[in-house]
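Part of the complex only, each chain left as placed.
Chain naming follows the written order as A, B and C, and within any one chain the residues start at number 1.
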Amino acid sequence: MKAHAGPAEIARVCERIESLGFKPHIIPGEQRTAIGITGNNSPIDPADFEDLPGVAEAIRVSKPYKLVSRETKRENTAVTVNGVRVGCGDLVLCGGPCSVESRDQILECAHAVKAAGAQLLRGGAYKPRTSPYSFQGLGEAGLRYLAEAREATGLGIVTEAIDVETFDLVESYADCVQIGARNMQNFSLLRRAGRSRKPILLKRGMSSTLEEFLMAAEYILADGNYNVILCERGVRTFADHTRNTLDLSVVPAVQSLSHLPIIVDPSHGTGKRDKVLPMALAALAAGAAGLIVEVHPNPEKALSDGYQSLDPAQFAELAEDCRAISALLTSRRRVPVLAN
Amino acid sequence: MKAHAGPAEIARVCERIESLGFKPHIIPGEQRTAIGITGNNSPIDPADFEDLPGVAEAIRVSKPYKLVSRETKRENTAVTVNGVRVGCGDLVLCGGPCSVESRDQILECAHAVKAAGAQLLRGGAYKPRTSPYSFQGLGEAGLRYLAEAREATGLGIVTEAIDVETFDLVESYADCVQIGARNMQNFSLLRRAGRSRKPILLKRGMSSTLEEFLMAAEYILADGNYNVILCERGVRTFADHTRNTLDLSVVPAVQSLSHLPIIVDPSHGTGKRDKVLPMALAALAAGAAGLIVEVHPNPEKALSDGYQSLDPAQFAELAEDCRAISALLTSRRRVPVLAN
Amino acid sequence: MKAHAGPAEIARVCERIESLGFKPHIIPGEQRTAIGITGNNSPIDPADFEDLPGVAEAIRVSKPYKLVSRETKRENTAVTVNGVRVGCGDLVLCGGPCSVESRDQILECAHAVKAAGAQLLRGGAYKPRTSPYSFQGLGEAGLRYLAEAREATGLGIVTEAIDVETFDLVESYADCVQIGARNMQNFSLLRRAGRSRKPILLKRGMSSTLEEFLMAAEYILADGNYNVILCERGVRTFADHTRNTLDLSVVPAVQSLSHLPIIVDPSHGTGKRDKVLPMALAALAAGAAGLIVEVHPNPEKALSDGYQSLDPAQFAELAEDCRAISALLTSRRRVPVLAN
């Protein structure tokens, strides 16, 4: 739409779209509003829209993804999680344990990551585990402890929903709902996330191409939730010196194709404690909007993923280094970053 | 248990297991019954059981998977789908379209695969699609058409369940419920499959290791459903001459570690029509219990996966070659295959 | 060239090609002769040749590979090794140890594989080893023992050349010179192989695409040696149940793009003795022209790769099963296989 286009003109375009049997998506931007069209199986004639008042131009999006595409929205999207804006240019740090194990553990951890300067707390109450015999998380009790930790520290809560059945419950506690790597193509879960009013953290699947990753996000936006944060967490390759191969090149690749913010998980991305700091710094240097890092008060005793968790002192050191590198990168950026 | 152990002795062992807080799994075999124990986080003393009447020996299973392991059950498991035994040594062929597209299409296809000698009909009513804008299947209408096709031909129906929400419906129509590659680690769906009384066809995930594949099956058995058929359908690698890399070595690898039957999908496994026949024959030569093949009355007009679908004549040819190779392999087997 | 074109007409076309600064390659076929042109950096006008007597048509080859392409030569190429034709439709078996370890070992092995019905003997005198401290082969002594084994059994010798420096020596003893997977893109070695008058067995590199594989063969043909046998030996993937992932789909893929024969190495392709037989049969079912299999009189004592070597009895069993499956496949082929 043109910059001065008002609600009435936007509404009229949406009506036209619906009258043709398609679905309109209003995508507000800093300077002007875009309206995405989905539901068409074949190209639509731009002329159907260009005569309507307030319409600047009608363009065909050439990628299979539309709503997540930079062709549709040129400015970066910043996603707000409990008051913290992810993707606006400021460093966002999210720390916490793989699993919530007890009230004490998550409170201790929350205070530690808060003290280190993190804005968000991670911790799983529902855990997708390779073995049916492994610890599967504390469930709702874990969610309650997370909420207590938020009360105590003010940190926003990022926690995973592993299925549609428990999504309501997770959503009611979380500030940001994580969709894990194994569920990146669980389309029913993606659709449910699309109907949520909470921001979604979508992790890249273990063997997902960039296009599949963006299409998974497209599922969420297509159902109406435009608050999606992408997350690189390592992919599966032949390389055996790390648990996964952290593919940092996907950060600038996402940024050129999509307006959505992308953060990096160097803990799962390497699976080894001593690789977390160097890869965290590398992720920021590659342009990531933030990091999600496993922190445990006592990594040796963690019920899951202890070998890749930092202790609070290590996390504090990481956070300090990250702030320094982030400040440097910000100072050197020649073009201001636009975000809605 | 000893060969002569009766129900009372089996019941007593189960009681002892439950009294210790664990879960017993009765696994009937041709010659004797095994009882698996799960729910323990640490090793159990074999002496707790070896004094009970009817107990032959108590062994620790050294793998992370237990119920699917050949250490637990030495004989091959044959899974019966609509009267057809998969894994008993006889060739099982399942053919049909990627998606059910219409009543006529699936009926025509069913008659064609039946005529070619297949025993099972495949066809998706719910389709997991990379794009939210792609055809997602006909839903319950598709299931009804499949049921009609079964009526008309006697073929057993194999169709996919993509989420817990629609599982009941799929289960009520299907003779065998497929869990697709993208859902191989959708643990909620695996648990639901474990509570089903229908056999499950579990496809290997796109970047799944053998251990993860067996652990996914273990989820289903651990919830009580022992009728699981495994399926290799290609993994994701750097190789670009096929859509996926069909890893046939997993067939003998599964057979040495597990008693479950394994079949192969050469259609998704190659993604190219002209590779389906050679890889189908190769799969049987590698020891697969059967094949699941995409067949479409008019591949050029298929709504999904047409480029990898055979037409009825090609499938008939494939079936004939498969029977010849299967007969040869059976005749050369020196040791009889045991199956419960 | 037209079917009746004679030497004079062929010579005249070659002259025309050379006069334009390009290189002609005469490629004899069963029914007619093709002349490949290389050395051009941009398309050549077909009209430059179509007016010459005896020319049937001048076609542009659309692939980056030319001489290996089926577009250039439609009939299968059969490569003759010590009188054995590889690629003519008859099963070719090559067996032997990873390394020649002693005169007795290779003689014993040669007699065993001969007795089992193999036509070719493999054995490395020069070994490319990951570690500089591992056994690197017996060198020329190993070649002499191989020659003795040929004397004693009549088997043709397939042995690896690992560098240009030792190529002459290897070539002087071998009936077929192997280029190993690690050297698939050692272009100097490929050029040397191209100047050899011995047939070349070219193994696919560990992470080679099909196009790179064919381009490597193209190097050999471009220097004048048209006797190249391709060999799939497994590629590197995330899968860890086998040492490499045997990619049998490359067999039909090569056959549709190239006229060169392709065989399979199920020993390196799986790295596990108990997977060799099923994958050998699968390779033949997929259409391979033959197999190269590691056999050792006493696998437990092998200096290299013992865990994937068969003992003579296992190889005899494999050979018998292979002949049965090969006979079946031949009997079912509806179209005669043409080979020059």
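Throughout what follows, contacts are C-beta pairs under 8 Å (C-beta built on N, C-alpha and C of every residue); 3 or more make two chains touch, one makes a residue touch a chain.
Just so you know, these numbers come straight off a predicted model, no measurement behind them.
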Discussion item. Given 3 placed copies of the single sequence, give me the total number of copies for the whole complex.
Written reply: 4
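Here, only the chains that are shown with their structure count from here on.
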Worksheet entry | Chain at maximum distance from chain C, centres defined as averaged CA atoms | A
Discussion item. So the centre of each chain is just the mean of its C-alpha atoms; given that, what is the distance between chain A and chain C in Å?
Written reply: 50
Worksheet, complete the sentence: Whole-angstrom distance, CA centroid of chain A to CA centroid of chain B, is 35
Response to the item:
Note: chain C residues in touch with at least two other chains are 207, 237-238
Fill in: Residue ranges of chain B in contact with chain A within the complex
38-41, 64-65, 128-133, 162-165, 182-183, 185-189, 191, 206-207, 211-212, 215, 218-219, 222-223, 236
Fill in: Interface residues, chain A side, partner chain C - complex
207, 236-238
Discussion item. With touch defined as at the start, can you tell me which chain C residues reach chain B in the complex?
Written reply: 207, 209-210, 235, 237-242, 245-253, 256, 269-270, 274-275, 278-279, 281-287, 321, 324-325, 328-329, 332
